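A protein chain is absent from this complex, but the other protein chains hold their places.
Presenting subunit A:
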Amino acid sequence: FKDDLSTSPQLFTPMSPYDVDLPIQTTEDVLFGSQFNQPKELPTDFSSVDLSFLPDITQDNKEQNLFEDGHEMQKELDGSTSNEDSSILTDESSLAYPDASQATEASGVCPPLTPMAPMTPVTPASESSGIVPQLQNIVSTVNLACKLDLKNIALRARNAEYNPKRFAAVIMRIREPRTTALIFSSGKMVCTGAKSEEQSRLAARKYARVVQKLGFPAKFLDFKIQNMVGSCDVRFPIRLEGLVLTHQQFSSYEPELFPGLIYRMVKPRIVLLIFVSGKVVLTGAKERSEIYEAFESIYPILKGFKKAS
């Protein structure tokens, strides 16, 4: 079962929407409000709509404000990493993340950013559920760009554990933000457990700092959010057997295997775990807006199953 909720490093375009959360709540409302104008046209019953032709969400609608964000990026990097950053960028991108569009966008400045959708103030549509999914876990990767001696790190750091027979990476944890990192000898690092994109970035920087203080010339290249997990509660029980009948092409409900229904939404490409208690877990997102959009799409469908027999 490939969908691993916590660590599923998928190769995708980079994204750093750290400018989203600054004007905090209003942006979120605006976001899923503006994204949400669509459901008026969307049928609530997906089974009648052929969505197979829709592509995944790509860079197309996100290539705005690249340059101004690019400037902000310069300040963030600790140490003298910014110069190497730009030159190594194209190499790194071709090595690790085979997305052609990324390499071309690298305007020699910084990893291209994918800011959120334009913030035209829009009042949320009236069908809005009023429920906002909470982010529970963010998985991100970053390249420290130097070979690491894991045994050495495990010896000299208090918060590290290393068991080469079990797993070929050092497991490091920090308290604030409360996260865990897997650090590999190649210099690549996975950071999990943060509750927001900014926290994930801050945590990753702290890990990089620890590695630097241990004497390695660590950099901070290609920070990317790979997966976001959110959860929420619709507050009413759901007839999963009914849902799997009407949305068969998207749902998989096997009570012998797992008590929840696995709904693979096409647009946005998110996997939802729906439970009989009304709790919903959304995963597979690269951006916060995908989670909100997915929830707003599923909410009317679930409401349809509220009044049971």
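Observations on the model:
Keep in mind that, in the parts below, a contact is a pair of C-beta atoms (placed from the backbone, for glycine too) under 8 Å apart; a residue touches a chain by one contact, two chains touch by 3 or more; residues count from 1.
Here is the rule we go by: contacts and distances are computed from a predicted model.
Its record in UniProt calls the unshown chain "Transcription factor IIIB 50 kDa subunit", which is the match among "Phosphatidylinositol glycan anchor biosynthesis class T", "NADH dehydrogenase [ubiquinone] 1 beta subcomplex subunit 4", "Exosome complex component RRP43" or "Transcription factor IIIB 50 kDa subunit". Of the candidate positions A:V244, A:I270 or A:I291, contact with the hidden chain is made by A:V244. Within the entire complex, the positions of subunit A that touch the omitted partner chain are 1-2, 16, 18, 21-22, 24, 75-76, 78, 134, 151, 155-159, 174, 176-177, 195-202, 205-206, 209-210, 213-214, 235-241, 244-245, 248-249, 252-257, 259-260, 275-278, 306, 308-309.
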